[in-house]
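Dumping the structure here so I can ask a few things about it.
Removed: one protein chain of the complex. Kept in place: all other protein chains.
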Amino acid sequence: MDSTIHAPVAAADDDQLRAVELAVEAVLFAAAEPVAPRDLKAACEDLGEIDQALLEQALGRLEERYRDRAIELVRSAGGYRFRVRSRFSATVQAAQPERPARLSRALLETLAIIAYRQPVTRAEIEAVRGVAVSSGIMRTLQEREWVRVVGHKEVPGRPALYATTRGFLDDLGLKRLEELPPLDQIRDLADVASDAGLSLAPPEAEEDTGPGTNQRLDFDVADAEPEPDSRSGSAHS
Amino acid sequence: MDSTIHAPVAAADDDQLRAVELAVEAVLFAAAEPVAPRDLKAACEDLGEIDQALLEQALGRLEERYRDRAIELVRSAGGYRFRVRSRFSATVQAAQPERPARLSRALLETLAIIAYRQPVTRAEIEAVRGVAVSSGIMRTLQEREWVRVVGHKEVPGRPALYATTRGFLDDLGLKRLEELPPLDQIRDLADVASDAGLSLAPPEAEEDTGPGTNQRLDFDVADAEPEPDSRSGSAHS
Partner (left out) sequence: MDPHADANDDLERPATVETGADGEVLYRVHGEPVAELPADLYIPPDALEVFLDSFEGPLDLLLYLIRRQNLDILAIPIAEITRQYMAYIEVMRALRLELAGEYLVMAALLAEIKSRMLLPRPKEAEADEDADPRMALIRQLQEYEQFKTAAERLDALPRMDRDVFAAGASVEALEGPPPPAPSMDELMEALAAVMHRASLMAHHHVSTEQLSVRERMSSILDSLHPERFTDFVALLLAAEGRQGVVVSFLAVLELTKAGLVEWGQSEPYSPIRLRRRGAAVDDEGGVPA
């Protein structure tokens, strides 16, 4: 229907698009972890000029291609990966019945505090939980590569500052920390002051009591650079 | 061309065939190693009676489905698996920004546990490490031919039993497994290193420590379930 002039060009584009699509497919299946878009582009460098639009087109085609299949293309903090669709989880579990151990409440609470309060010291975590945090838990979180040390607080003893990693988000299928379920709001005393027969001024954030009542989710891990300490420069030496 | 009587039957079979095809696809993509036909059948248990013919038909459809793709369905002694086609070697390499000169910590730990505790299942490795071992790591260890499956534990799901290979010993320059340093020596190193915050001194690999001085890691895996660190939170002071 269009002029024949455009046909060969379209065909060439189509070949290139298909080549990119297959290259990306190969890379994603070969990788154990999510692959960043720039690494996907690097894989296609022999296929001509690959711009963002072309890459996205190829990813779109892949997504389409697997629409009715047992796996899906997903994007999380670290990049793209193929994942078994959740409706086949039971099938996979039947074939791999050895389930990973459940995470203890102590570990989950510690992880939650790090996730929502990062960067945070161990003493600050302990202050929130009201009990000591065992070394085993901190090591396990780091071995699992969900948590890492991003710097040291410039107070006596220079305690380590912990933050969550990109792998933590990847394991939960999240792109950014903001996608975590929001923290419950802490209710104000004023709400119930009358019930309790008290007349109290509404509490305001106390700057010096350390971790306040406000949530802090100002990290964009997706854009974070690979250097572990990129955000903590000011906290360093 | 045939009678209409057969049509509905064919349709029902087709639904089942497609369901089996997708279940098999899910299991193969999630697996760390080739999956034996009997395990594929077991994974499809909920989809009705699966006979050999039906399974082979589903596998045939999968093979066809990926004929023009970057991966292929291959059969080996251990069973079926998906494999990235060899013509994508350069592509996959180009995607790895800098080839890791060092092996990941998780991979090394897994390899070490297999060496000292073989034959061992993935769940047992996880219980010792305290964290999950990904299929990707198990796949890598086998592809580098440092680890292989020597059997299956006869419990539901038939988990693979992993052991180290000849190639592993060769790469370490060892003749026998018992030339690995004895465990108590490593434990001492661990204590010293953690006290001093130092990296470990390399043990003298070349020296033959002789048989009989070795120890094994006897982690009572059965007792460790389900929460490796459940007690460490509240019991700590």
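Order of writing sets the labels: A and B. Residues in every chain begin at 1.
Everything below uses one rule, namely that contacts are C-beta pairs under 8 Å (C-beta built on N, C-alpha and C of every residue); 3 or more make two chains touch, one makes a residue touch a chain.
This one's a predicted model, so the numbers in the text were calculated from it and none came from an experiment.
S.K.: Specify the residue from the set A:Ala32, A:Ala123 or A:Ala160 that touches the hidden chain.
M.R.: Touches the omitted chain: A:Ala32.
S.K.: Out of A:Arg18, A:Arg83, A:Lys153 or A:Arg176, point to the residue that touches the absent chain in the complete complex.
M.R.: Within the whole complex, the residue contacting the unshown chain is A:Arg83.
S.K.: For subunit B, which residues reach the chain that was dropped from this view?
M.R.: On the subunit B side, contact with the omitted chain comes from 26, 29-30, 36-38, 41, 52, 71, 74, 77-79, 81-86, 88-89, 92-93, 99-103, 105, 108-109, 111-113, 115-119, 128-130, 132, 134-136, 139, 143-144, 146, 150-154, 158, 161, 163-164, 168, 171-173, 176-178, 180-184, 186-187, 189-191, 193-194, 199-203, 205, 211-212, 214-220, 223-224, 228-237.
S.K.: For subunit A, which residues lie in contact with the unshown chain of the complex?
M.R.: 29-32, 71, 81-84, 86, 89, 92, 99-100, 103, 105-106, 108-109, 111-113, 115-116, 128-132, 134-136, 139-140, 143, 170-174, 180-181, 183-184, 186-187, 189, 191-192, 195-196, 198-201, 203, 211, 213
Operating definition for what follows: only the chains that are shown with their structure count from here on.
S.K.: Starting from the mean Cα coordinates of subunit A and subunit B, work out the distance between those two points in Å.
M.R.: 25
S.K.: Considering only the defined contacts, which subunit A positions touch subunit B in the complex?
M.R.: 22-23, 25-27, 29-33, 35, 39-40, 42-46, 69-71, 82, 84-85, 88, 91-92, 94-107, 109, 131-134, 136-137, 140, 143-145
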